[in-house]
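The other protein chains are all here in position, but one chain of the complex has been omitted.
Moving on to subunit A:
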Amino acid sequence: MKKIITLVLSLIMGLSLVFAAGCGSDPAPTASSGSGDAPDIKAVKDHGVLKIGVKVDVPKFGFKDPNTGKVDGMEIDLARALAKKILGDESKIEVQPVTAKTRGPLLDNGEVDFVIATFTITEERKQSYNFSDPYFEDGVALMVKKDSGITDLAGLNGKKIGVAQSATSKQALMDEIKKQNLKIDILEFGTYPEIKTALDSGRIDCFSVDGAILAGYLDDTTVILPARYSPQLYGVAAKKGNEGLTKVANDTIADMKSSGELDKILTKWGLK
């Protein structure tokens, strides 16, 4: 009995340590020292490199080429533009692969300065992270096997849809399913390749995620249906409290929009 009490006590102490660390790492509210740079920007400058969390499994946005080992895509181009703005050199970026599951924690513990990883802006998420203005808009789309003969959401009645663990596509689909009064199971997977594998093996009948991401997984046996549901807005995310970084992201995106640079990048990656 005594042992159990000791164990519970040490557990509580451990947890409270985590708590304390969580509070302690919050930067003091911007003291706006006269030197011009916000403390978060200054930290990046001192470090000399901008640390960015990107996807490595989303062709066209952030994808690691298995042949060259290089990570490239529209979001990496955006990261370069941010590095140029902050550090004056677009090559000063350090990309780190993130998934839907790791991108939040990596921002919180300061491993990355920005997450640019097809991160959909939602009200709920805004409570935890700072989001920039959107740099891309896309709707949730459906991919099915060609030989299934399915042409719309109603055709999936009684079947299964696989989505990635990030509820924006799940929520969008659930709303639409409810509206059409259908009965469809939604299964969540950790990564996009896992969903594609499940579609190939027949575990699920449909792979659903934002249209542009889906396009990267299109092959001879599959087809993307024309319907699009609830537009998803992608934003650059920074840790709560790093208002300086978010402002730079907003400025950069606004500049790129007005100069036509953003359109050029989107065209380059075939996203327009």
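In the analysis below, contacts are C-beta pairs under 8 Å (C-beta built on N, C-alpha and C of every residue); 3 or more make two chains touch, one makes a residue touch a chain; residues count from 1.
Just so it is clear, contacts and distances are computed from a predicted model.
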Field: Among "tRNA-specific 2-thiouridylase MnmA", "Putative glutamine transport system permease protein", "Ammonium transporter" or "Membrane protein", the UniProt name of the subunit that does not appear here
entry: "Putative glutamine transport system permease protein"
Field: Residue among A:K51, A:K84 or A:R125 touching the omitted chain
entry: A:R125
Per the touch definition above, residue among A:G48, A:G158, A:G190 or A:G260 touching the missing chain: A:G190
Statement: Among the options A:L87, A:A100, A:I121 or A:I177, the absent chain makes contact with A:A100
Query: Going by the touch rule given at the top, which residues of subunit A touch the chain that is not shown?
result: 4, 7, 15, 18-19, 22-23, 25-26, 100-101, 104-105, 108, 124-125, 127-129, 162, 165-168, 170-171, 187-190, 194, 197-198, 200-203, 240-241
